[in-house]
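What follows is an incomplete set of chains from the complex, kept in their original frame.
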């Protein structure tokens, strides 16, 4: 999974029926110190929120086919889901 | 998912039978300010349109195996689908 | 999907049984103007041809798990397939 910061949200009325009702947040990938990832491919992305994340929060993001499993086995055409809100990052 | 801009389309008569009838659009990945992603791997790509997107529009793109779920469970050999047209991006 | 140019082919006699009989072509990812993608991760790759593509042609490539669907539901250990030959790229 990726660490990311929620920086905004997307308004989209004309979208796939399986995404209707989904909260679409804009996230930017960060490293363990909260710095935006410079060389990261697709450092900015759109994620479906599944845990009540808000703007400015640090979150955990799952990508790829398993991202849809927050909705059971629904055939949702999404590839990125926020699956956790970070309380604390402990680096040794 | 990715934010992207539709910049053109592809004409391909000799293609997989499951792609016949699909509208193939050329997209370029963008960040939250509409800037093309410099370091992004595969910043230019071909996406199947599923929501009536047009040239110049900002869209939401799903990649990977879930991209085929816009067609139910059809075994379509595609890996990128436009799943939404962006009305507005709100950045805080 | 990706735009790519076919630049060669691979000869491999010792390979997985499900790849026997597959035409393995070497492709390089390109952008909408035919330029090789500089920052692209894995800009050079090996793709299974499923539409009769030849050396020098511009093609459409599908990556990931859906790439095997050109062979129905066969459990083929491949992750990249040529699914279309490009007649024309129209950029506005």
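Going by the order they are written in, the chains are A, B and C; count residues from 1 in each one.
The definition used in the following text is that contacts are C-beta pairs under 8 Å (C-beta built on N, C-alpha and C of every residue); 3 or more make two chains touch, one makes a residue touch a chain.
A quick note: this is a predicted structure, and the numbers were derived from the prediction, not measured.
The copy number for the entire complex in this file, given 3 shown chains of one sequence, is 5.
FYI, only the chains that are shown with their structure count from here on.
Chain A and chain B, compared by their mean Cα positions, are separated by 18 Å. Note: centroid distance chain A to chain C, computed from Cα atoms, is 30 Å. With touch defined as above, residues shared between interfaces to two or more other chains in chain B number as follows: 39-42, 64-65, 67-68. Listed in rising order, the residues of chain A touching chain B in the complex are 7-16, 18-19, 24, 26, 28, 38-47, 55-56, 64-65, 67-68, 75-80.
Of all residues in chain B, only 1-3, 29-32, 37, 39-42, 50-52, 60, 62-70, 72-73, 81, 83-92 touch chain A in the complex they form.
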